[in-house]
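The other protein chains are all here in position, but one chain of the complex has been omitted.
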Amino acid sequence: MAPFRYTLRVRFNECDPQRVAFNANYLTYIDIAITDLYRQHFDGSYAEVMESSGVDVVVAEAKLKFLAPARFDDQIEVALTVERLGNTGMEISALICRDGDVLVTGELRYVFVEIGSWEKTPIPDQIRATMAQFGST
Amino acid sequence: MAPFRYTLRVRFNECDPQRVAFNANYLTYIDIAITDLYRQHFDGSYAEVMESSGVDVVVAEAKLKFLAPARFDDQIEVALTVERLGNTGMEISALICRDGDVLVTGELRYVFVEIGSWEKTPIPDQIRATMAQFGST
Amino acid sequence: MAPFRYTLRVRFNECDPQRVAFNANYLTYIDIAITDLYRQHFDGSYAEVMESSGVDVVVAEAKLKFLAPARFDDQIEVALTVERLGNTGMEISALICRDGDVLVTGELRYVFVEIGSWEKTPIPDQIRATMAQFGST
Partner (left out) sequence: MAPFRYTLRVRFNECDPQRVAFNANYLTYIDIAITDLYRQHFDGSYAEVMESSGVDVVVAEAKLKFLAPARFDDQIEVALTVERLGNTGMEISALICRDGDVLVTGELRYVFVEIGSWEKTPIPDQIRATMAQFGST
């Protein structure tokens, strides 16, 4: 079981004329789940932690495999595991599931950057300590 | 004929399982058209004009009537008329059409605000002069 | 207090460079709340009820007033009241609030249509009975 799990419902406007969630939305779902991880596990809000650290996180790489579609009103779970915590980057794997079936797998590489310059910067300690709790065991 | 017209195509991801453009997208289409008006008719880019003036524009009110749906791949036109230019606000009417048929009508009221405080502020002269060209005649 | 209330969080991707929820998203938030009302209060899922009735609902008119912006990570509430249930249409008012402050007000007029023809059709009894519970009292 992945260390962090977030549940959401597929919204009507997220589905396309094929009657399934439009593919780009899965990247959004992963972003929403990671934001929730930050929200729940940092002291203070995500926005405050990041801004007071003077850093921001950006996605550097994303690999998605689409195995089966999510449909309108489906309740889906985004399960996240921190696979690697480097100096300035981290890798997170994501499983998007419905009733235990994997619909989409994701591998995301994030880079921490200085607000303003967008230059790579070490992961702030508070963030590193929090994310380390969500590694695979 | 409305003084400003912008043409766009309905994107696949903007359509929902009813196979029509999801209703909220029409507000976005109007925003895109107004942005294009700014882009074409200001010296310098929209963003620069606004930031150098220290002001921003926000929508204060929007009324939309949905007469007929736009579908995937439809080429639609957003026709804009500046109906009123006040001290701190302006009203714009929008007709969203396909092949001359009106699909959606919109009435938008915008307010100019100071960046930072979000307090109402007079419309900058350069913006007022530009927008005045798009009044109904 | 409005008869139906739905809570959601403003997502990062729903916010624009003004750092507030982009205006079109409020129409989406109202749609999400109404969908949730359907989900919770119909026997069977929303999609099934509608499809088995052979009807669909479309927005015919929307009036929004934007009083204050919602920001990233804000928890907001969409409060809905069915103001009128006609033969083929219904009117719903919406208040989008944060901590009791009204951010956006909405008045929506919906029309029930036959799937396929998109012609107006009477509101199915099951839907009418359900919606009647959410009138103002």
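Read from first to last, the chains carry the letters A, B and C; within each, the first residue is number 1.
Simple rule for what comes next: a residue touches a chain if its C-beta (ideal position, glycine included) is under 8 Å from a C-beta of that chain, and two chains touch if they have at least 3 such contacts.
Because the structure is predicted, anything quoted here is derived from the model rather than measured.
A.B. asks: Spell out, residue by residue, where the missing chain touches chain B.
C.D. replies: Here the touching residues of chain B are 11-13, 28, 31-32, 35, 39, 45-47, 72-73.
A.B. asks: Residues of chain A in contact with the chain that isn't shown?
C.D. replies: 18, 22-28, 31, 56, 58-66, 69, 118
A.B. asks: Since one chain isn't shown, list which residues of chain C touch it in the complete complex.
C.D. replies: 12-13, 15-17, 19, 22, 24, 72
One rule holds for everything that comes next: only the chains that are shown with their structure count from here on.
A.B. asks: By C-alpha centroids, what is the most central chain here?
C.D. replies: C
A.B. asks: Measuring from the mean C-alpha position of chain A to the mean C-alpha position of chain C, what distance in angstrom results?
C.D. replies: Centre separation, chain A to chain C: 28 Å.
A.B. asks: Calculate how many whole Å lie between the centre of chain B and the centre of chain C, each centre taken as the average of the chain's C-alpha atoms.
C.D. replies: 24
A.B. asks: So how far apart, in whole Å, are chain A and chain B when each is placed at the average of its C-alpha atoms?
C.D. replies: Whole-Å distance between the two chain centres: 33.
A.B. asks: Counting only residues that touch at least 2 other chains, which ones in chain C make the list?
C.D. replies: 28, 31
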